[in-house]
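Chains shown are a subset, placed as in the full complex.
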């Protein structure tokens, strides 16, 4: 499925494979991972292909791990059985917030994949125990803002990614002071904003899946 | 630009860079290269990312080189000046003929890029001296066919990719007997079919650019 947040476009796809990585074999439990990548022309200035450089950069690794971790929060491994779901998130066009768009879209792809598996009776139970959605929030000057586009992102003093369940609990909170360190009051303001944003995305995910 | 041939979808983008590779510096001549890649879920069964494996496979290399070679046939290096154009061809969905779709689409991206450069007076002359289009033709049983989709491709005895200029000359002819070797008569039949197919694509390219 193609997720669009403003000018950001991310293609999210789920792949189901029977079996799990070696370290998990025989446990009866499933596994979920993510892979994130950007097309070289997704940004304004073309970036080199990681396949051509022969190495995955630190940022790509970090986001792939974040996607996997976030989506695993939705899943009951036992009900999934020894199956793996791999979530590919490929950024076709980037204008800020690609990682949170990827997580939000990957949830829909995951839910689709689980429905497909259940129709084929491929898993022992219902592995989908939660939904997740993610937003980025930031501070421009002194004002907390939701979903910064690229030009805002560059100017932001603080950048925070928040992943929440449909029920309003936190799965991941990652806040970084790019400029001036932030105080507790500002942190609280950002968390309020993120909570409202995730609730709205949860509603849109449910609509898409219905 | 997004090229669609049946269910095959390829995103083609041109990037203009001032300067040329080191071995060409000071020559006053430009350069054109191609990079081809498939998204992991572009095929029916997911393939591993080349960035994750840390190596570009032989097939990817081969097609990237073919794209560069084909597009260079359109270009007067001197009129381009010491500038490089890089053509990215990313396959979003694959159903046969991805390399020929990539070349045909890359020409349109190249023509766009050249127009953009000329508006900015970035090159000394008009570097676009030709157009190119490409088709794949094959033999199913004993019958030559144009533009095989994936299920036909798998069954084909012979697979041939032909790149031609808008004027009807050959830039590249690559024919491979996957099964039974083919005789001269069959080769001639395939070349006739390819010539007609490329002429039709040349017409569509002109329409798109107009």
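Letters A and B mark the chains in the order given here, with residues in each chain numbered from 1 onward.
Following the convention adopted for this analysis, contacts are C-beta pairs under 8 Å (C-beta built on N, C-alpha and C of every residue); 3 or more make two chains touch, one makes a residue touch a chain.
Keep in mind it's a predicted model, so treat the numbers as computed, not measured.
**Student:** Of the identical chains, 2 are shown. What's the total across the complete complex as given in this file?
**Tutor:** Of the complex's copies, 2 are shown; altogether there are 6.
Rule of thumb we're sticking to: only the chains that are shown with their structure count from here on.
**Student:** Using the average of all C-alpha atoms in each chain as its centre, how far is it in Å between chain A and chain B?
**Tutor:** Measuring from centre to centre gives 34 Å for this pair.
**Student:** Please give the residue numbers of chain A that touch chain B in the complex, ascending.
**Tutor:** 11, 13, 15, 35, 37, 39-41, 46, 49-52, 54-56, 60, 86, 88, 90, 92
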